[in-house]
Each structure stands twice: as C-alpha cells, then as structure tokens.
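For this view, one protein chain was removed and the others were kept in their places.
Showing chain A:
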Amino acid sequence: MPLLTIEDVSVSYGKVDAVRSVSLQVEEGQIVTVIGPNGAGKTTLMLATIGLLRSFGRMTFMGEDLSRLSVEDRIEKGLCLVPEKRELFAEMSVRDNLLLGAYTRYNRATINNELEAVYERFPRLKQRHKQDAGTLSGGERQMLALGRALMTKPKLLVLDEPSLGLAPLIVREIFHTVASLRELGVSVLLVEQNARAALETADVGYVLETGEIVQSGEASSLIHDPRLMAAYLGGH
C-alpha cells in the first residue's frame, strides 16, 4: 500500500483551474519529486495535500481518506509540509520555533535530545538559538523551516522548493539532508526548480506543466530524457 496516493485531484482558485486531474503516489521510504516550470501548480498541489486548499478528487494517507481531515489532523497523522513561504514564527526565538515543531507529541523527558539532534544537523541553528526567527538570513531560515518540520517526526515530509534562493554550497547541504532522511524512515515529496539536483536525489519523478502531469517515471531515467534535459536541465 502506498503511503500517499493522490488520485484525479483538481484545485482551482475561483474560476482558474491551477491543478487538473493529477494523480501521483509516494511509496513508503521513497523520495518522490515533482518538477515543472513557474506557475505549473506545484505549490497549489502541495497546499491541497496538506489541506490548506480545498480540492476535488481522492487523497489517501496510509490508506486513510484525507477528505474529512483538517490540516491539524493530517499533521497528527504524520504528514508535514515545509511551505514555499516557510511560515516561521518570526517574532519568536529559533529554539521556540523548534519546540513548537514538537507541539503535537511534546514530551518533556525527550525534548532536549530531539532539539540536540536538530542542532547537530544544523549547527548554525544552535549558535543562534536565542535569536528571533525573523532576523535569520535566508539560508538559516530554510534550515530552521526544515529543522522545525523534522521536530514533528513526520512519516511523509512535503518540501516546497527547499533550495529556494540559496548559495550552491548550501543547496548541496540541503539535498544531502533530504537524501539522509531515508535512513530515518521518512518519505519525502519534493517540489523543486533545481530539476537536476532533485532527480539525482529522488527515486521517482513527475513533471507538472500547466496543472497537469505530462511525464513521470524513475528519476534515473528522467534525468537522461533528452526532451526534459532541454526544457529543465538547461543542458549543463
């Protein structure tokens, strides 16, 4: 049974259909990426998956129908989204942001170890644990968003452009982190502009264009597809 199935899902903003009849699956332990040009509907699809946007069609998570579940219910079931806008608690400290990640499963006895585990992954966050999230640099903010999401201990982590606006060195670090989530038993649904890095990290890829899936398959074969190469990989 797949962890997440999205079947024939459509999302619209008023009269504008942003996502049309999309189907995709994430198996347990897989990293699945959705790539596509600006405005393709990637963010829209992710917001619908977490329940922040209303959608039509069928979605199940661990076999359970998602349609009746609120955003908060989905978080409790082990879904987690790092949204494109990050939605950090700007006027709260880095440490408080991370603590709130553990809100639904807060345990006083183990919380410090969990914080340490995130700090180990992102030492920069430890140095800045008292600083307000709103005063962090762009890269530090991405780390905090990712760290906060890891504090929810998700089964499926949905990442919307985790490398947005980052220096190449940090991009590599972020993708390294994403790849390492497999070992923690976390499955990942990854939206990316950086198609090459995304396909190198993922097991399966989907290509979304103007709200529809136009191509899908093993990431390793997509990366060698000449048409895709020309459209998204810019031939480097």
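Heads up, the rule we're going with is that a residue touches a chain if its C-beta (ideal position, glycine included) is under 8 Å from a C-beta of that chain, and two chains touch if they have at least 3 such contacts; residues count from 1.
Basically, contacts and distances are computed from a predicted model.
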item	value
"Cysteine desulfurase", "NADH-quinone oxidoreductase subunit K", "ABC-type antimicrobial peptide transport system ATPase component" or "Branched-chain amino acid ABC transporter permease" - which is the UniProt name of the missing chain	"Branched-chain amino acid ABC transporter permease"
Among A:Met59, A:Ile75 or A:Met143, the residue in touch with the chain that has been omitted	A:Ile75
Residue of A:Ile6, A:Leu88, A:Ile170 or A:Val188 touching the missing chain in the full complex	A:Leu88
Residue among A:Met62, A:Leu100, A:Leu164 or A:Ala179 that touches the chain left out of view	A:Leu100
Absent chain, residues of chain A that touch it	50, 52, 68, 70-72, 75-76, 80-81, 83, 85, 87-92, 96, 99-101, 103-104, 106, 148, 152
